[in-house]
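Not every chain is included here, but those present sit where they belong.
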Amino acid sequence: MAKMNMLQAINSALAIAMEENENACVFGEDVGAFGGVFRATSGLQEKFGKDRVFNTPLVEQGILGFANGLAAQGTLAIPEIQFADYIFPAFDQIVNETAKFRFRSGNEFNVGNLVIRTPYGGGIHGGLYHSQSPEAYFAHTPGLKLVFPRNAYQAKGLLAASLESNDPVIFFEPKRLYRASVGDVPEGKYTIPLGKAEIVQQGTDITLLAWGAQVEMLEKAAEMASKDGISCEIIDLRTVAPWDVETVSQSVIKTGRLVVSQEAPLTGGFASEIAATIQDECFLHLESPIERVCGLDTPYPLAHEKEYMADHLKVYEAIKRSINY
Amino acid sequence: MAKLLNVDNPNNTSKNDTLNLEFVDEHALAIPTFKMLDDNGELYKDAQASSMDKETAIRIYETMRFIRVFDERMLAAQRQGRVSFYMQCLGEEAAVTGSAAALEDKDMIFAQYREQAALAYRGFTLEQFMHQNFSNEKDFGKGRQMPIHYGSKGLNYSTISSPLGTQIPQAAGYAYGQKLKGDKACTICYFGEGAASEGDFHAGLNMAAVHSAPTLFFARNNGYAISTPASEQFKGDGIAVRAVGYGMKALRVDGVDVLAVYEAVKKAREFAVENNAPVLIESIAYRLAAHSSSDDPTGYREKEEEETFRANCPIERFRRYMLKQGWLDEAEDEAAKEKIKADVLSALKVAEKVAKPALEEIVTDVYEDVPLHLQKQYEQLKQHILKYPEAYPATASRIEETK
């Protein structure tokens, strides 16, 4: 065990995978000698050489197009998109190509060897274009797996599992926690299974659900609620697609109440999918409407970031609304 | 005059200066078209010597002959409502076959959709073509895509994808992987002059150059993208001239001249594999057919224009060459054509009776394994179909069987 922050944990997972796979490639804007603008790939070029760890030209659609081809060829391709806000030029390559590669070819070809890493999320004074959480755009696309770590330990284990998966994965890294989340992380390899939600805290009165950095907001809100005598069950979804309906609905059947929280705007967000599914799965058990605590339906603002965010206070209020319904 | 920069130039530009304020002309570079064979199938005087042996020539000729007949018959089948859609290669057979013939089998092919001749050259069988067009259960693609979306892992032919241009950066990535593994192989990437307008073109060519990926970018400039003539597609000198913008070598070749295409691609392949460098090849050949079976060119171009180009037939030109070489017998050629027609017809009759893919295939291959939610959706669908079997005739009867 070592103390690592999330960047170090990610770096360690990458280094191990590159040692295991002699052709694995890490590439993207500034990931080479410099080690990435957040330094997640720091030291990798020195270790594995310029052929396997390299800067690309500044073209996200090219990075993903190149990655699709490289993965189809059989190489473990680990591209980085510098900010999730800049993943959209690659949207066609991801949604029409990556996600459909295996299906359209009848499994003649696949890009299961592809793991796209990208920092996402707000709370860092990034304004419109350094704060977005675009998971819902991808969750509506069959064929992709979407993975979100909430801390350093989860990051290393989930990334290792993503790198082993034979399906393409988008690995969303909560940049707000890159350095803030420090914890005990094994130096060797371990994996955390994809597709499984984790019950982070057991509780009886209400279920709280989130993924990535937003889990922290739930924890803070649950602490406030516990002072009111409310016992919260906290679930970290971890894999947003395909998601673990079972774990969530069992919890809601037990508690009868659900608050889902996401950073992204409310409308059409993944919280809506969860609410839609759970109202169906748990209809007779629900004692109050499923609450969604989300970003506003506006672009992500700078000066009003605090007001915009789905913070712990808003989650706490939703808990109370739900309990007092 | 002092050079602009006195350290190693981080701007990656040539270092010569000028005091004259002059535009670089928009046509500063014009690229000639390489050819070998004249219309009569004779080598031009002073033409490059041909390196194509008899065996290769025959295989090329047979491939083109097959594709011509196959295309005709399939279009007819579409007109009869037997297949839903079709696209012909008419006029571009030499460009596609000649380039495919210049490759090695281990080289990867990323095609656009009009390159069935390359796949045929590699050995895709008539039956395999047919099953795909009928989206039946023997289609490698499990009936999921529209007709002409072929693919074959065994023949190193990446499954066709309709969104244009996406295969261009993919080819660069694939080639990069080949280089890393030390395969001594390359990837060829076909695309139309229309698709070359996509952002993915820029991405793919630049990345191949920067990352030294042995990729052959084969632009089929056939004059049209559906109804849009090349003159409304770009103002530069075709596609080849763009190579210089990427620091990439280029060639332009007469796409109606199979010998020229073959030599050009052979040379480009050699260069690419030996130097780990991409090459851009532009072939000039007119799209003689309609864009697809859904299209009617009379809405946008003159019959007269078509007729002029029809006279310039790549297969006929090569046939004359083959005859002169004594590599082809006219009577046998005619007989072979008749046989292909008959074979196509009977393969068609077989394929259209082959069952649709099993219902299970509606949820497979989305992921490596079928996840829980898709298992559930499949189960619901099955129950639903069993309730209304007459509404889903292609699958209903077979579910009952397997139940």
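Lettered A and B in written order, each chain numbered from 1.
One rule holds in what follows: contacts are C-beta pairs under 8 Å (C-beta built on N, C-alpha and C of every residue); 3 or more make two chains touch, one makes a residue touch a chain.
Treat the numbers as computed from the prediction; the structure is a model and nothing was measured.
*Asks:* Can you write the chain counts for the whole complex as a formula in the shown labels?
*Replies:* Expressed as a formula in the displayed labels, the copy numbers read A x2, B x2.
Everything below uses one rule, namely that only the chains that are shown with their structure count from here on.
*Asks:* For subunit A and subunit B, what's the span in angstrom between their mean Cα positions?
*Replies:* From the centre of subunit A to the centre of subunit B is 38 Å.
*Asks:* Show which residues of subunit A lie in contact with subunit B when the two form their complex.
*Replies:* Contacts found on subunit A: 23, 25, 51-52, 54, 56-57, 59, 61-62, 64-75, 77, 89, 92-93, 96-97, 100, 102-110, 112, 142-143, 145, 166-167, 195, 242, 245-246.
*Asks:* Over in the complex, which subunit B residues touch subunit A? Could you list them?
*Replies:* 108, 110, 139-142, 144-145, 149, 151-153, 158-159, 161, 163, 166, 168-178, 180-181, 187, 199-200, 202-204, 206-207, 210-211, 361, 364-368, 371-374
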